[in-house]
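Dumping the structure here so I can ask a few things about it.
Removed from the display is one protein chain of the complex; every other protein chain stays in position.
For chain A:
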Amino acid sequence: MLLLFETPGGFALFKVLDEGKLSKVEDLGKEFSSPDSARKVVKLKAFSKFENTAEALEAATKIIESSTSKGLRKFLRANCDGEMLGVADSKLGNAIKDKLKIECVHNNSVMELMRGVRSQLTELISGLATQDLAPMSLGLSHSLSRYKLKFSPDKVDTMIIQAIGLLDDLDKELNTYAMRVREWYGWHFPELAKIIQDNIHYAKVVKLMGCRDNAAKLDFSEILTEEVEAELKEAAVISMGSDVSDVDLMNIKELCDQVLSLSEYRAQLYDYLKSRMNTIAPNLTALVGELVGARLIAHGGSLLNLAKQPGSTIQILGAEKALFRALKTKHATPKYGLLYHASLVGQAPPKMKGKISRSLAAKSALAIRYDALGDSQDDSMGVENRLKLEARLRNLEGKELGRSAGSAKGKPKIEAYDKDRKKGAGGLITPAKTYNPSADAVLGQTPDSTTRKFEVESLSAEEPAKEAPASGKEKKEKTKKKKKTDEETTVPGERNGTAEQDGKGEAKKKKKHQAENDGVQNKDENAEEGGKKKKKRKHSEAEQEESEMPSKKKEKKKKRKNED
């Protein structure tokens, strides 16, 4: 009887020398206690080594599925003639019987034999020492695990992280070299640095020209435009730079070569990055673009790590310094981080940037999770979400336009709650209560008519009521912000944008019942505020009236300020 034994190094076929011992299964174990006695029971008949890990992996996967691989079949056909074959797996035995017509057996004695052989493996197979077996086993297990975990080399985000890092490095290097070329060549032809602004063109020109005396004879039309070329030729004649020898020019030219080749490589790398991004994270790419997507992944450490972050984190990834500073000093936190460079945020008007940034962050969080943990490869989800976001942007812009155009029916213009909108001069808690004649002309409204309308419609009054205390609060905020404007080094327009956007956002988004509650509350607050204002201002007016009037005044003031 023969015994088929699989090792990480290859297949082994053992011949059972003494079949009588098989009947006493319990004693079999003792037989294998020492290598010599083991050799008396079984002898190695044939051993087929795996050529490489690929073959070993194939064989291993077939074993797991209880089927035969080609190598195994060949091995058995060559060596197993007519005898019974003991196998460790009855299903495998059936498969062998079907394919090769070899009788297979699987029972306790076979298992005991296997145990024995396994314990004395290195002794029985002379060519295989323990130290050989261990790395083979390790290598095979890793390849098998990778196969099982469906490790695909395409979906490795390490490539992206390295590529984007290299891109940044290349940019820095390119800039450094280009500056060096300018400086170096400037010794010979200083005017050229001012004439040609682009680094690559400069390098090309220097490479072509060499000594500035050649400028007149050469044709620069592929590199430069007509006027620049003319300027160049002119300047070459009257240049004040000193002469340089050919050897020096040669070195300068070599540096130019470097610059040009680096810039070519950078372009190539960018293409590579784009293609990788589309393979690894197609939905994210569809939403924010390749570069921003790659930066997000690099910032998060890995795609999987990034997938664990909530949308709010993704919104301000990259602005951590500003974020924590704002949290510590209890200011408004930044509205965008890396996401600022996404095209959707770029094409939004400044007041909408914050909103779009937030929506974009939410959708990209979904896209990232879909890419990292989902199975499909297409970007349909990303494209769909992008369309939704664009629609939302149009919607928002439409609302803005509608509002600034004014109300059609001549009703009082109901100001949306805008707590952060700048009203009144900075430094004052309340704006100076001077009579502003231009406020009369706005919508042909008189203070009296508005007041009456407020008393009648309690519900509709919620919004203007809201804004009164809001205006109070925001005035305080405004002063704080004005005081600390110097410290601000955040993204330009951030603060101002926050103020206005948030206010308008709140106005739009509040649901009716919520708004009503606020309305009720605000009315109480309004009474209070009105009282305060009464103390401060010079002349007295009706309470409600006053809340409407200053808001109008403030609006006018704000408009004037914006114009400035």
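Heads up, the rule we're going with is that contacts are C-beta pairs under 8 Å (C-beta built on N, C-alpha and C of every residue); 3 or more make two chains touch, one makes a residue touch a chain; residues count from 1.
Just so we're on the same page, contacts and distances are computed from a predicted model.
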| item | value |
| --- | --- |
| "Septin-type G domain-containing protein", "Kv channel-interacting protein 4", "Phosphatidylinositol glycan anchor biosynthesis, class Q" or "Mediator of RNA polymerase II transcription subunit 36b" - which is the UniProt name of the missing chain | "Mediator of RNA polymerase II transcription subunit 36b" |
| Given A:A46, A:L133 or A:A332, the one touching the chain that is not displayed | A:L133 |
| Residue of A:S34, A:N107 or A:S145 touching the missing chain in the full complex | A:S145 |
| Contacts of chain A with the absent chain, listed as residue ranges | 6-8, 29, 33, 59-60, 63-64, 88-89, 111, 114-115, 118-119, 121, 133-134, 137-138, 140-142, 144-146, 148-149 |
